[in-house]
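Heads up, the thing below is written out as structure tokens.
With one protein chain withheld, the remaining protein chains of the complex are depicted in position.
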Amino acid sequence: MSDLATIAPFALAVGLALLVLAVDIAWPGRRGAVLGTTLVGLLMVAAATLDVGSGGARITAFDGAYVVDPLTTFLDLLFIGIVAFTIVFAPDYLEPRGLPLGEFAVVLLFAMTGAMLISASADLLVLFIALELMVLPGYMLAGYHKTDGYSTEGAIKYFLLGSFSSAIFLFGLAFVWGLLGTTRIEDIQAALTGGAASSPALVMGLAFLTTGVAFKIAAVPFHYWTPDAYQGSPTPVTGYLSVGPKVGAFALVLRLFVEALGPLSADWVQVVIVLAVLTMTLGNLVALTQTNVKRMLAYSSIAHTGYMLVGLAAFAVGRLEGLEGLLYYGAAYAVMNLGAFAVVGAIQRRAGVTSGLATFAGLGRREPWLAVLMTLFLLSLTGIPPTAGFFAKAYVILAAVQASQAGSAALGVLAVVAVLNAAAAAFYYLRVVVYMFMREPDSEQPVLAHGRLLWGGLVAASVLTVILGLLPGPLLDVVGQAARAIGS
Amino acid sequence: MADLPLLSIVTFAPLVGALVIAFAPARWARLLALATALATWLVSLYAVTRFDPALSGFQLVEEVSWIPLFGIEYKLGTDGLALVLVVLTTTLTWISILASFKPIQTRIKEYMVSFLILEVGMVGVFLALDTFLFYIFWEVVLVPMYLIIGIWGGANRIYATIKFVLYTLVGSLLMLVAILATAFAFQEANGGSWVGAFDFEVLRAHAATAGFGDALQMLAFAAFFLAFAIKIPMVPFHTWLPDAHVEAPTAGSVILAGILLKLGGYGFIRYNLALYPDAAQAYAPLIVLLSVIAIIYGAIVAMVQPDLKKLVAYSSVSHMGFVTLGIFIFQPQAMDGAILQMVNHGLITGALFLLVGVIYERTHDRTIAKMGGLAGLTPVYAAVFGFFVFASAGLPGLSGFVGEFLALLGTFVVNPWAAGVAALVMILGAAYLLWMFQRVVFGEPSEFLLGIRSHLSDMTPTEILTLAPLGALVVVFGLFPGILLDLIGGSVTSALDAVGHGSAISVDPLVPAVGLGIVVAAVIVQLANALFGGGGAGEDQPGEAAPEGAS
Amino acid sequence: MGLADNIDIYLALAGALFAIGTFGFLARRNAISMLMSIELMLNAVNLAIVTFGAFEPALQGDGPIIALMVMAVAAAEATVGLAIVIAIFRNRRTPLVDEYDAMRR
Partner (left out) sequence: MRAWLYLIGGLVAFGVVATPGLLVLLFFGGSSDDVMLASLATLMLVSGIAVVTMRDIIRCGLAMIVCFLALAGIYVILRAPIVAAAQVIIYIGAISVLVLFAIMLTQDKIAPARLVFQTQALPAAIAAIVLAVLIALAGVGTDWPGAVDRLSIATVAVANQLFDEYVLPFEVVSVLLLAAVVGGVFLAKREPTRRDEDSV
């Protein structure tokens, strides 16, 4: 396959972003045109991704800087799905606030190209630039409601900490590169396997890389940008930010730590275990005290990072299931969290409505279907069967349990910490249910009309949430293939 | 007919009904729900006729591969124990739905849907033969119960529901870890193949032959035990129960006491004994001790409750203590007794909660001190109430007696001390129940009741209809416990085969002595509370008081 | 061997500049100052990269190219960052980051 054919999905995605930009300039303010172009284009990108990845083999291009394997295909499709959901949920929120959809779609698509490239990187330089391509649009999206003080405040904090962590990450990258003399992931892996001497510079480089990545996935104690950025952003953006960049950052972790630095897993797994415990526990504890649903979901997304790190830790001590669990968790989390944020956004359809808990009071009576769907997403986030969130959590815990029986006692502790956290999380997720069904609103709130697109997206998300919980088989196969691509 | 997936129908018929109700007009919700519950009940009765008690092992098994990667299956099957409990469930469900017709006046549709989904979960727990499937049903039970208490419950319902959910989730999630660990241990032993790793029958066979490792057994047993002990509930994991009962609507209480508590006892017999027999032996003395404490503690705390519903709730703690005692003494009679006790407690306590509901409907109060002289005001009610109070107190000839008696008999063989203490409590139980009955029913009509004389009608035909089948069963099972014993004989034998018949757990006489000491201390605290604090067992923290009144 | 031929000197310099930038980021309260600090950090990275390129034959041609790429990334970051600074200044009339605390109140 020629280089160009191999990067077709990425090239198409870039082309799509430009096309949407052109459409928006040619017919300013035509939401339908933007939406249609974007969704059809995303379908084509997805088709190209499937086509390129259909062989299931590992294909490289550009002298081995670009790679397509089942992991790439899985992650690319996941990103495309995330962006598609975000685009579908966005208009209902943007329209009443007078925010344009065109630029939103363009910037979002650029972010998607970055995320797609991360998962296809076989070179540290490409990996870094792809990372920037994913996060820079994120900063802009966070500040998308630019006349709103909260949105810009979140954006500047997100930007400053993001850039700071990028610099740290890059410094670590430079040292690894200088020490091993190559930026190709394969070569790094080979050099490390071949016993490249462990030196102070390598340890330091590793420390910088870990810190930078911990910022990107918002692991405690590097999480403090999350709540402000999430709460301030326009709600559809929050949904995207809590899922897209997180999955993207985990893609980075997989390519960098699991693949390139895989031979050093014994060194970094200790850090991952500590991070996982801190992240789950503190994320949950702080989420418990929140009275704003958006902020609560932000902190809970920190906790979910912790569960995913459990999978990573289990993989690092030798269980492939950990990696599979991590990927499954990523997909499940994307669906249920986007759904939950979509409901929050739908409630805020009228400009001026906050996402405080009080807004949810009486929703069960006011808009029963919305409340029922929200309940489903919240139950899934809690991890109650038969939902996607349950199976994902069970999978990750299974991996940790396996690892602990294989002799790693720390993983056993991690599994127990994870389930206790899941139980604690029930408290704040169910509190929203309490407000929706068991509290009467302080003031009368009007029933809102929601777009058909929003309903379509919500139904799709809820159906996926249930299917991923009840019939995990097909996705398990995909995830297994993806995990074996880098983890064997 | 033989090919009909009978158990799946019993399990999922309520779900179908729930879906229909969700999309049907609200005014049909009640009748549709009742029809669904009755149909399910009839199917479950038909399943009983298809069941052959003479055969050992599981019957009517249905098996479909579900998540082949891990050997997880959709597998249902039943033995006598499960079948008895399923029929108890389907029976109480339709009675509860019928009993909810009048009390539940808001969001009827949502209520009926929740109730039917609850039934799916409960029946599924009893019938699942795959540990993963079992866990899913186990958690499915949680959500509708949460909604039933949280939406249609009393003033302090939000506090109660959160407590209920957190207790239950902590236990069940640790159980999930244990389920996964067990499956993985099996997979390792099985040469890396996942086939059968979640299949209960395969696991049980493995436990009986090769056996699981000691460390796994001890930890996994503890995790399962915690989940079930919270559900049953055993002292000291019981504190959610009084809150949940007090706040739950009547039908919720009936199901909670009648079925949900049995999930714990069923779990002990089905999973703890069969999968981790060595650990069961090791833990048994401790559990017997806890059981004796629960029996005494529950009875004494019940005695000082000022609230009718709380009294019945605490009596449940005491009665369920006989169940755990009977199970973990590893004696055939005792286990027979434990299972009978589960069924009978379901019938009797269910009825008692219904009766408390009847009086609450009329008076909007449950304080014992405000009652009195009901015998004169509502004679039918007083008579029915008396019947079930006597049944609960263990009057010979009624079913409550049989279970407790058998459990004590079995215990006596192994551990006369424990049996002796528990027997004393039977008398105590009679005492507090009869004292309560005396205060409520006899004597002069109280000021309070006279004040609302006009609302104080006697029982309606619907109410009698809900209680009549329970009463009939109490008499039948009291006189002919053999019906049940025949059905469950196979289950008891196989459970005891796993763990070792009548294994001589020599419980030190110290054990009941220590238990008695703890209880005496508890009694003093309770009495002090009752005298000076006016409150209950220290569990009525103010909690998260809901701003609005009961709905 | 002369001072300028010692790789450690350059790396120490890079480290010092990186640390200065880190200090600036953590200690300053003005958004633009923080952005400038980040630029210092990125320059430190570049110095390290060019150093590796200059001292290791295997990386001879790669150092400058990677450094150029990093510069381009820095330019993109600065564009976005300053755009956000201007947008927030329109709302809040202050560039001091620690006064952006509306959501914690």
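Each chain gets a letter, A, B and C, in the order it is written, and its residues are counted from 1.
Everything below uses one rule, namely that contacts are C-beta pairs under 8 Å (C-beta built on N, C-alpha and C of every residue); 3 or more make two chains touch, one makes a residue touch a chain.
As the structure is a prediction and not an experimental result, all values here were calculated from the model.
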For the full complex, contacts between the hidden chain and the displayed ones involve A, C
Residue among A:G41, A:G178 or A:G306 touching the omitted chain: A:G178
Residues belonging to chain A that touch the chain removed from view: 7, 14, 17, 21, 61-63, 65-66, 97-98, 103, 106-107, 110, 113-114, 117, 123, 125-126, 129-130, 132-133, 136-137, 139-140, 143, 145-151, 175, 178-179, 181, 197, 199-204, 231-235, 292, 294, 348, 351-355
Touching the unshown chain, chain C contributes residues 2-5, 7-24, 26-30, 32-33, 35-37, 39-40, 43, 46-47, 50-51, 53-58, 60-65, 67-69, 71-80, 82-87, 89-91, 93-96, 98, 102-103
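Here, only the chains that are shown with their structure count from here on.
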Chain centres from averaged Cα atoms put chain A and chain C apart, in whole Å, by 26
Quick check: how many Å separate the C-alpha centres of chain B and chain C? 65
Considering only the defined contacts, which chain B positions touch chain A in the complex? 66-70, 135-136, 139-140, 142-143, 146-147, 150-151, 157-158, 161-162, 165-166, 169-170, 173-174, 176-177, 180-181, 183-185, 188, 216, 546-548
Sites on chain A touched by chain B in the complex: 379, 383-386, 390, 394, 397-398, 401-402, 404-405, 415-416, 419-420, 422-424, 426-427, 430-431, 433-434, 437-440, 471-473, 476-477, 480
Quick check on the complex: what are the chain C residues that touch chain A? 18, 21, 25, 31, 34-35, 38, 41-42, 44-45, 48-49, 51-52, 56, 58-59, 62, 66, 69-70, 73, 76-77, 80-81, 83-85, 87-88, 90-92, 97, 100, 102-104
